[in-house]
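Up next, chain A:
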Amino acid sequence: MMPQVRVSTTINGDKVDYLCEPDETLLDVLRNRLGLTGSKEGCGTGDCGACSVMLDGRVVCSCLVLGAEADGRKVGTVEGIANGDKLHPLQDKFIEFAALQCGVCTPGFIVAAKALLDRNPDPTETEIRFGLAGNLCRCTGYDKIVRAVQAAAAEMRKG
Partner candidate 1 sequence: MVQVTLSGSLKTAVGGQSEFEVEAANIHQLLSRLGQDHPRLKPMLERGVAVSIDGQIYRDDWFRPIPPGSEVFILPRMAGG
Partner candidate 2 sequence: MPLDSRLDPATYKFKVVGTRPSRPDGLDKVTGRAKFGADANAPGMLVGKILRSPHPHARIRRINTAKAAKLPGVKAIVTAEDFREGDPSLRDVLHNVMARGRALYDGHAVAAAAATTSSIARKALQLIEVDYEILPHVTDVDAAMKPGAPILHSDMITANVDPAPKKASNIAARHEFGHGDPEVGFKAADLVIERSFKTEATHQGYIEPHACLASVGSDGQGELWVCTQGHFMVRNACAELLGMDVSKLRVTASEIGGGFGGKTTVFIEPIALALSRKAGKPVKLVMTREEVFRASGPTSSSSITVKIGVKKDGRITGAHADIRFQGGAFAGSPVSLGAMSAFACYDLDHVKAVGYDVVTNRPKQAAYRAPGAPMVAFAVESVLDELAKKIGMDPIELRLKNAAKEGTRSSYGPKYNRVGLSQCLEAARKHPHYKAPLGPNQGRGIAAGFWFNFGGQTCVSLNINVDGTVVLAVGTPDIGGSRASMCLIAAEELGIGYDNVRAVVADTSSLGYNDISEGSRVTFSTGLATIEAARDAIGKLCARAAKIWDIPADAVVWENGHAKPSGPNAGNFEPLSLAEIARTAAKTGGPIAGHHEVNADGAGVSFAVHMTDAEVDRETGRVQIKRYTVIQDAGKAIHPSYVEGQFQGGAVQGIGWALNEEYIYGKDGRLQNPGFLDYRIPVASDLPMIDTVIVEVPNPGHPYGVRGVGETSIVPPLAAIANAVSAAAGVRLTELPMSPPQVLKAMDAESGAKGRH
């Protein structure tokens, strides 16, 4: 057994230190060591986006990032999207527009959609669809997800 790596990072704004195997993914660290099970493993190979997290302001598949790589960086997960008991407009609109059914892809979509809107506050339908093409959903057919993102964008532009 290889010696574990000591990692010092910031997760959802909080300072977090952990030990992990050198070959352990950030997704496994989040889920198995830190109890942050909101990010999901749908494939383990970066094809489904269910593990999407923010890493220094960029959306990444946490199954393709090593736990050790988070050292000194800022990580954002779905658990950090709401502000206390106040939901982010995306979260509100996903519920209002019925943009989720089973909900397992939803955390990944919320993270990726937030990153999309932070970059592009007034996206066209095509830009939304391409911006979220890295997130698989099998239940909804994406229709209501796109509508929810459009509605959240509109609300965020107002505020």
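The working rule: a contact is a pair of C-beta atoms (placed from the backbone, for glycine too) under 8 Å apart; a residue touches a chain by one contact, two chains touch by 3 or more; residues count from 1.
Quick note on selection: all candidates are chains of the complex that A comes from, given by their letters.
If you're wondering where the values come from, they're calculated on a predicted model, not measured in any experiment.
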item: Options 1 or 2 - which one, within this complex, touches chain A; value: 2
item: Touching residues (chain side chain A, partner candidate 2) in the complex; value: 21, 23, 31-32, 35-45, 47-48, 50, 77-79, 81-82, 87, 90-91, 94-98, 100-107, 110, 126, 128-130, 132-147
